[in-house]
Structures are given as C-alpha cells and as structure tokens.
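Just one protein chain is left out here, and the rest sit where they should.
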Amino acid sequence: MKTKLITAALAGIMAAAPALADLTFASLSYRTGPYAANGIPFADGYADYLTLLNERDGGIGGVPINLLECETGYNTEKGVECYESTKGEGVLAYAPLSTGITYQLIPKVTADGIALHTGGYGRTSAKNGEVFRNVFNFPANYWDGASVGIKHLLDINGGDIAGKKIALVYHNSAYGKEPIRTLEELSKKHGYELSLLPVDHPGQEQKSQWLQIRRDRPDYVLMWGWGVMNQVAIQEAVNIRFPMENFIGVWWSGSENDVMAAGAKANGYKALTFHNVGNNFPIFDDIQKHVVDTGKAAGAGDQIGTVLYNRGMYNAMLLTEAVKTAQAMTGNMDISQAEMIKGMEALEMTEDKMAALGLPGFGPSFSVSCQNHGGDGMVAVSQWDANAGTWSLISDYQQSDMSVLQPLIDADSSAFASENNITPNCN
Amino acid sequence: MPEQLVFAMEVFLNGLMAGVLYALVALGFVLIYKASGIFNYAQGVMALFSAMTLVGIMEGQVPFSHLINAMLGTHVHHFGWHLPAVLGILLTMVVMVGLAWLVQVVIFRHLVNQEPIILFMATIGLAYFMEGFGDLMWGAEIKKLDVGLPQGINLWIDETTFNIFDYGFFIDNLDIVATIIAALLVGVLVAFSQYTKQGRAMRAVADDHQAALSVGVSLSFIWVMVWSVAGFVALVAGIMWGTKSGVQFSLSLIALKALPVLMLGGFTSIPGAIVGGLIIGVGEKLFEFAIGPIIGGATENWFAYVLALVFLVFRPQGLFGDKIIERV
Partner (left out) sequence: MFYREAGDFKTSYQDDNQTFPIKFDRYRYYFMLFVAFAIIPFMINDYWVNAVFLPFLIYAIAAIGLNILTGYCGQVSLGTGGFMAVGAYAVYKLMTMFPEVSVLIHIVLAGVITAGVGVLFGLPSLRIKGFYLAVATLAAQFFLVWLFNRVPWFYNYSASGQISAPERTFLGEPITGPATEAWAAYLVCLVFVTLSAIVARNLTRGSLGRKWMAIRDMDIAAEIIGVNPLGAKLSAFAISSFFVGLSGALFFAVYLGAVEVGEVFGINKSFLVLFMIIIGGLGSIFGSFAGAAFLVLLPVFLKNVLVGGLGWPTDLAAHLEFMIVGGLIIVFLIAEPHGLAQLWRVTKEKLRLWPFPH
C-alpha cells in the first residue's frame, strides 16, 4: 500500500502541470460510459469552438484560451476529482455537463469563487442569482422547457388544451422529475390531464409504459429521457403507431442519436431546443478551415452540425462572449475569476452579435443580470425529418410562462438559501 | 369481457415475449456455469462486444481507427464496404470463437481448480477489459444495427384480437421473431448436447470434471467450445436488443435483467432459464400493470428480484436447480 501511495504521490505531482495559457476553461466531458454517445459530440463542439478562436483570432482579445478537458464518465466521484485537479489552474468557468456533478459543484464553486455554467441542465432555481451567486444556467432550464412545451401544444390547439390528456414519460431520477411540478402547476392553469410514467434506469425495457400509453390514448406525450431510454422510447412509440408529431422530447431527447435507431418511421418527432440546429451557418466553414482541416478537431470531424455538437459549441460561445463582455467592462484582457462572473452577469446576446460571429439566428436574444442568471427562458421546438436526416426549427423562440415559474423558482431558491445560511443579495 | 381483463391479457402476452428475451441472456450464463462452474459476469459485455463487432464488420469500420488516427495522425475510418448480415454474423462468430479461445488460454487455464468466487472475479476483470477494449476498437457512439428483422406492431394479431375482444392486442413483430429464434436456439442446443459426440462430452464435463478427464475428454477443448456457444448466444441477444435500441454501452446492462431469471430457474438448468425468464417477464409486467400505478410505477427493476426472492425462500436451489445435498 505504501508503494501505491508513493506512486500516487508521483501522479499528483504530474497532475499539477503549469497552466500554459491565460484564459482557462474546464470541460468535464464524458466520452466513455453509458452516455458516451451524447457526451462525445457535445465535448467536440465545446472544444472545437475554443480551438477555432485560438487558431483564427489568437484567442479572445489577444489572450489565448486554454481548455482543460477531464473525463468524468458521467460519474459524480470522478467529477469531483476532475474539479479538484483543475481548480488550482485559474479556471474561469466550469461546464460540468451532468446534473449530478452540478449539484456537487454548486457549494464548491461558491466557496472557491469560480463561475459554473450549466446551459440547459443543472439546478433550475440557480436562475435566482441573488442566491446562487456563482451559478449560471442561461439560456434556458428544464422548467422553461416544460412550460414552452405546453405553450407549443396551446399554439397548435388554438389556445385551448382543456380536457386534453398529456402523458409525461420520464427518466426516474432527479433529472427526469424536474418538469413534474411545473407541469402540475400548468395543468391547474390550462386544465389538461397529466399522467406520469416513470422509466427506471437504464430504460431498455419500456413495454409496460408504452402499452399503458396505447391503452390510455393520451393526446400528447412529453419525454424527459436520457441515454438508451430515448432510442427505446421512440422505437416503442413507432411500434404502437403513436403519431410522432404529438410526441415531444426535451432537448436531451432530441438529437440525431435518439431518432436514428428508429429509422424512417421516427419522422415528425419533435424536440424542444434552446439553440438552432443544422450546419447551415457561416461559422462552420471557419471550423472546417481552421480546425478540421488543420487536424486540430477534438473528434473525428464527423459530428459537426449535429444537435449536440451545436449545443456544445453554443455553450462555449456564450462563455467566450461573457469573457468579451468582461474584457470590455474592465479593460483588462487577462480577466480574473471574479471578473468572469461579472462578465457573465452582464452578458447580453443580440442578433447582431450572433450574426457577427457567423451564427445568425443561432440562439435567442437574451440578457443576463445579477438577479436573473437564467436568461429569458426562450425555447423553440424542432422537428425531425427522417428522409432528409435533419432536424429543423418549426417555431420561434418563445418565452416560458414566468407567472407560473417564478414562484416555484423563488420557493426552491429561498429554501436553499435558508438551508445554507445565504442572505440573498446582489452586491 | 371486462376491459381490465383484456388489458391484463395483453400485458400477459407481452410479458411472455419480454421473458423470452430475458431467457436468451440468461441462457449464456447457464451454459458456462454448467460446464465450468464459472459465473460469467462478462456475459452482458460479451453481448455488447459481439453486437459492436457485427455492426463494425457489416459497415466496414476500421478497428481501432481512433487510436490509429491519434497516434499516426491519419484519417482512416471506413474500409468502404457493406457486408450482408449473414456474412457479418459468420465473421462475428469467428471473432467470438477466437475470443473464447483467448479467454481459455490466457485466463482460465491458469485458474483451474480455484474457488467459484475467484473465477467470478476473473470474469469481472474480463468484463472491465472488454468494456475498454470494445470501445477502443469500435468507438463509443450509438450504432444502428439492421440485420433485416421486422419491427413494429403485428397487424394480424391486432385485427384478430380486435374482432374477438373489441380491442386489438399489441405484439411487436421483433418479439415474435425473438421467440422463434429462441425456440430454435434451445432446440439446437438440446439436440447438440444429446446427439453429438461433443455435446455428450460437454454433459460429461458438466457432471464431473475429473471423471470426464479420465475417460479422455479434453477439458480445454470443451471449455473453448462452451465459451464459443455462449458467445453465440450473446450475439443473438445482442442482435435482438441492439435492433431495438441501437448498439451502445447500455447493452451490457442487460445482464442485470438475467440475474433474477437465473436465480429463479437455477444456475444449472437450461429449461430453468426459459421458464424462469417467462415467469419473471410476466410477473414484472403484470405487477407494473396492476400495482405500479398505485405505488408510483417503475417497479420492474426491483420486483423481478423480489419475485425471485420469494420463490427462493421456498425452493433455495431455484425451480430446476440441482438439489443441494450437504454432508458434514
């Protein structure tokens, strides 16, 4: 055992390699394990965008970017190890890419004064920036997703879904249970009937759930799925001939990976999204030229333009824009961790900014403030075209129903604040 | 006929079909355990590995392409061929036989006469190794597996039952195919072990290693053969599950579905695996149907184990397991 400790000591020394560049980001990715298929494109997009900035612009404002990638395998303990091994290197913002790891890191980043960005996952009530000073979950969270999902149903039903039956098929975990409270509140408001169908991890066997859907004939099915559960659910929906256009998944159930296994019959399946899809943007030419062709791509280069790749890229883009904001605010190019948080709180995404980046219409326009760390909760609906093999947006970005969500967020965040003796403030 | 009863019948039928799939996975465990006393934890990973290999061969993927590209800076991904399913399955079988041989020569030859728990541990090591090796060889992304099996609702059953009960039953075509294949597989296995020389030798080994050895049966040959057959069963299971969900890491978790089946049917009995699978399949589906909504659903995972546990309290050796005789 002693020899092991010595070898581990050596390893620890090796781990503490000096930081090479000045703007440091950490991506806790998972390219292995049960969710690797989803983790790979996301991590590729995240890394490729930062590589692009380094290759094309020499970093942000002339300061090069250093990306620390650490493999978590979607495992919380490894996530903690990753955080501890990288936090000494002046990381500006962490992207933990797992709700479980996010919960672990929230107290830690708060104690260490580092920003944590969870775009489209993580703790929903972190939207309340007065309580969660270091945690950002713009541009949208799960409750926004649930709310806009219902809004979409209202739209296609002429504003009235009273008496309709809506079933929620969800991953039986903290993540999957996220939308339930929102949907229950909304059902009081809009008068639909909600039925809940949990699927236990991993979700390879869902016959019971889909037989029940076939018997009960709900008008719409919403899904909060993850991993193999998505593919099986879509396949089973095809099998029971559930009309695919009435089947809406959250953004983690709406990638090419999820619909591919079901083939042509998955045509028409819908998914919520908070950014645009497809590879029809000018920036992809730059990525091709500066990143892929020079052999610096994080992956094989075959994931470019897929939904999850775009999401990784979008997340990286929001953070680098926050860096730019911070640089403009302070006049300091090599910003500190505290300045990064200020930059994120002052982040404003506009159509002009995105067009200038080569990403016209890629995401909603929104702004972040100290009170509101979650953006405006703008979510759109996308649809799968199996013949063309592409996703495309079928609606505009809509804002979630804040009159229902805000009380929920306030309740949850104030509970957290009182548990942890935090006085909400914005100084 | 009351509506709920009709629904229950549908659930029952689907439970049977699910049970067949569980049994298919359990079969691989039983084969190896019977012949060599090894509880093969790696069976699930073998299913994943065989399915990945099958897709890789059919699609002409370059093995270890990621490693090669990372080390040599090249960009190789595909050989550019597409093989028919039959050829792919044959080639995959060759790989699985090679794997069986390797496992035998590298691992279990050195662990002859060890306690069961040690052998179990060795298969855990094997599972770890193959998990990394498979991903390294074929990549971790989801792969679509299409060997031409039909999927979707069976219309004939739907119509027929609709005429009788006024409610069309849902039976998945894939499940029907799986049932037929499983029946064939069991038939072939039984015929093989009853009527061929190697099959008899296999049964002799299962009965008593030393006695078999003393009448001239080659133990190592039999073990390679049994591992190959288990590899084949894993491939069949991998195809069935992989067709439904795509080939991905979670395929290796189907082993967990087989454990309660094994408990119930007994580790040493092929009919036990089949009957156990059917009981578990029907039991968990009916429980989820009847009790699930009351206590909040998603009960299938634990109910299978509780069901098996209750059985075991009354029959500690499983339904068809060898009677446990203990002498002081």
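Lettered A and B in written order, each chain numbered from 1.
Methods note: a contact is a pair of C-beta atoms (placed from the backbone, for glycine too) under 8 Å apart; a residue touches a chain by one contact, two chains touch by 3 or more.
Not measured: the values here are computed from a predicted model.
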{"item": "Among the chains presented, those that the missing one touches", "value": "A, B"}
{"item": "Option touching the unshown chain, where B:L5, B:L67 or B:V94 are the choices", "value": "B:L67"}
{"item": "Candidates B:L126, B:M202, B:A234 or B:L251 - the one touching the absent chain", "value": "B:L126"}
{"item": "Option touching the unshown chain, where A:D144, A:E178, A:D258 or A:D401 are the choices", "value": "A:E178"}
{"item": "Touch list for chain A against the chain that is not drawn", "value": "1, 4-5, 7-8, 11-12, 14-15, 17, 29, 31-32, 36, 40, 69-71, 73, 76-77, 80-81, 83-85, 87-88, 99-100, 103-104, 106-108, 110-111, 123-125, 172-174, 177-178, 181, 200-201, 408, 411-412, 415, 419-421"}
{"item": "Residues of chain B (touch criterion as defined above) contacting the omitted chain", "value": "39, 66-67, 70, 106-107, 110-111, 114-118, 121-122, 124-133, 135-136, 140, 256, 259-260, 262-263, 267, 295-296, 298-299, 301-302, 305-306, 308-309, 312-313, 316-318, 324, 326, 328"}
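One rule holds in what follows: only the chains that are shown with their structure count from here on.
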{"item": "Between chain B and chain A, distance of the C-alpha-averaged centres to the nearest whole Å", "value": "35"}
{"item": "Residues of chain B defined as touching chain A within the complex", "value": "7, 10-11, 14-15, 18, 66, 69, 73, 75, 77, 135, 140-142, 144, 146, 151-153, 170, 172, 241, 244-246, 248-251, 253-254, 257, 285, 288-289, 292, 296-298, 300-301"}
{"item": "Chain B-facing residues of chain A, complex", "value": "31-37, 40, 172, 196-200, 202, 204-205, 207-209, 211-212, 214-215, 227-228, 231-232, 235, 238-241, 257, 260-261, 263, 265, 295, 300, 302"}
